[in-house]
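With one protein chain removed, the remaining protein chains of the complex are shown where they sit.
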Amino acid sequence: MALLEVNNLGISFGGLRAVDNFNISIEKGQLYGLIGPNGAGKTTVFNLLTGVYPPTDGSIVLDGVNLNGKSANEICRAGIARTFQNIRLFDKLTVLDNVKTALHNQIKYSLLSSILRTPAYFKAEKAMDKKALEILKVFGLDRIHEYRASNLPYGMQRKLEIARALATNPKIILLDEPAAGMNPTETQELMDMIRFIRDNFDVAVLLIEHDMNLVLGICEQVKVLEYGRIIAEGDPIKVVNDPKVITAYLGE
Amino acid sequence: MFNNILEQLINGLRTGSIYALIALGYTMVYGIAKMINFAHGDIIMVGAYALYVAIVLLHLPVIPAIIFTCVVCSVLGILIERIAYKPLRNAPRLAVLITAIGVSYFLQSASLLIFKATPIPFQSIINIQSINIGGVTISGITIVTLVVTTISMIALTLFINKTKAGSAMRAVSEDMGAAQLVGINVNRTITLTFAIGSFLAAVAGILYICQYQSLKPTMGALPGIKAFVAAVLGGIGSIPGAMLGGIILGIIESLSKAFISTELSDAIVFSVLVIVLLVKPSGFLGKKKNEKV
Partner (left out) sequence: MENLKKKFAGKQAFINLAIIVLTYVLLTVLMSAGLLNRQYTSLLVPIAINVILAVSLNLITGFLGELSLGHAGFMSIGAYVGALITINMDAPEIVELTLALLAGGAVAAFFGFVIGMPVLRLNGDYLAIVTLGFGEIIKSVLISMKITNGAKGLQRIPLYTTYKSYTLVFILMVISILAIMNIVKSRHGRAICSIRDNSIATQSIGINVSRFKVMTFVISAFFAGIAGVLYAHNVGILKPTTFDYNKSIEILVIVVLGGMGSIRGSVIAAIILTALPELLRGADDFRMLLYAVVLIIIMLFNHSKIKEGLLNNNIFGKLFKSNEEKVGE
C-alpha cells in the first residue's frame, strides 16, 4: 500500500464542483507534481488534504490511517505538512522561533515546567535550538536565525516556510508554488533543496508549480487538473506533450 | 394575561424597532468597511443631547430641532470616519477595534465634561394621545416609533436597491477592490455609509429619548451594544437581518423583563448573543464567509 492513498476526493462550494473524483497514490519518498491552469482546483486539493476544508466525499488514508474528518492540526500530527501559496509565516517571530514553533509536538515539556523554568525546560529548549538550526542550515537560513521573519526577502521567506513545514516531522510535505517569485538561480537551488530533504528527511513531496523547468526537473510523476478533474497523469515529459494538456493551458 | 402578553409584545416591538434602526448602522458599516463601529451607540447619545440643546437651550421649534439633530449626528459620523478610521483602512483588525473603542470612550467622556454626570430630565416632544384597541392600550410614542421606523426602513431599502449610490454601496460591500476598479469612488461610498448610519442613529436617539426622558453621557452604550447583538442575530452585513434581529431582540427583552427578572434581562440578551454565535454565527439572514487559504 502506498504512503498516501486518496480516493474519489471531491468538494462542492454551493453548486460549484471545485474538485471532483480526485485520486492519487504517492509512494514513500516520491516526488509528485500537481499542475494545471489557474483556477483548476490545485490549492483546493491541498486544502482538502490538510483539513482546511472538510471534503464533501472521498477518502484520505496516510500510512494506513484514515484522515477523514480530522482537523487541520490533527492531520499535521498524522504526518502531512504544507506551505501556502500566499506565504503565511509568523511575521513577528524570529526565523528561529518560526521553526521552533513547528517543533511543538516533537519536543515537549509541561506548562508548569515553563513557568517554573525546570531543568526539563532548559534541556528541551536546547534540543529545540539544535534541531531548528539543523533544519535552517539546509536552507542556508541558520546565519540569520535571529531576524524577524517579516524582514526576510521573498525567496528566503518561501524557504523558511518549507523549513517550518519540515520541522513538524512529516511523512509527506505539500508545497504550494514553492518557486513562485524566484529567479532561475534560486529555482535551481530550490530544486536541489527539495531533493536533499527528500533524501535526508525521508519525506515524500507533492508540489503545485507553474514553473515547468522545476516540474520536469524533479517530479517523478505528475497529475494535471482542469476544472477540478484529472485530465492527464503519469510521466512528466509525456504529460506535458499530451495534446489535452496543451489545450488546457493554451486553449483551443 | 393575554392582554398583558400582547402589551409586552407591543412594547417589545417599540424597543425592538429602535434597536433595528441602530442595528442598521452597525450592519451597513460592517458590510462596507468590515469593521464594528464601536462608537455607533454613542452617536445615539450625541443625538439625544443635540435634541436637548436645540429644544431646551436654543428654543428651536420641533421640526428644525429634529433636522439640527440629524445634521449634527451625520456630520459627526463623517468626521469620525475621516479622522479615526480612514487612516487605518489597511491596518490589522485589532488596531481598528481599539481605535473604535477609543472613539466611543472619547464621545462619552467629552459629553461627561460638557454636560456632567447628573442625568438631565427631558420632556418628550411627541404629544399624541394613546389609543385603546380591544382593551390593549398603545401609547402615542409607540405609534410614532413604529411609523417612523417603518418609513425609515422602506426609504433605506429603496435607496440601496434603486439608486446609483445604493448600488455603489452594494458593490463596495461585495468586493472593495473590484468596486474601485470599475470606477466607484470607494472613499465617498464609505463616507456616505457612515453618514446614513449616523442619521439613522440620530432618529433612533430622538425616539429613544422621547421614551426614556432622561439624558446621561453613558446612555448610548447599552442600546448600542444591544443593537449590535440584534445585528449579529439577524446576520451581520444583512439589512433585512438587522431589522428582523432588532425586533426579535426587543421582544425577547420585553418578555424577559415582564416575566423573568428586570435585573437579569440584560444578561439574557447577552446570552442570546452567545448562543447565536455558537449555534449559527452567521445569524438568521447572514452569509457564511470562509477565509481564503
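Think of it as A and B in the order they're written, each chain with its own count starting at 1.
Going forward, a contact is a pair of C-beta atoms (placed from the backbone, for glycine too) under 8 Å apart; a residue touches a chain by one contact, two chains touch by 3 or more.
On a predicted model such as this, the values are computed, not experimentally measured, just so you know.
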Listed residues A:D91, A:E134 or A:D235, member touching the removed chain: A:D91
Contact partner of the left-out chain, one of A:A40, A:C76, A:I162 or A:V239: A:C76
Touch with the omitted chain, as defined above, among A:V19, A:A40, A:L67 or A:M156: A:M156
Selected from A:S114, A:N200 or A:N213 as touching the chain missing from the view: A:S114
Which of B:I5, B:L58 or B:A95 contacts the chain that the document leaves out: B:A95
Chain not shown, touching residues in chain B: 35-36, 84, 87-88, 90-91, 93-99, 101-103, 105-106, 108-110, 112-113, 221, 225, 228-229, 232, 261, 263-264, 266-267, 270-271, 273-274, 277-278, 281, 291, 293
Residues of chain A (touch criterion as defined above) contacting the omitted chain: 50-52, 71-74, 76-77, 81-82, 84, 88-93, 97, 100-105, 107-109, 111, 113-117, 121, 124-125, 128-129, 144, 146-148, 151-153, 156, 164-165, 167-168
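Here is the rule we use: only the chains that are shown with their structure count from here on.
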Euclidean distance of C-alpha centroids - chain A vs chain B, Å: 47
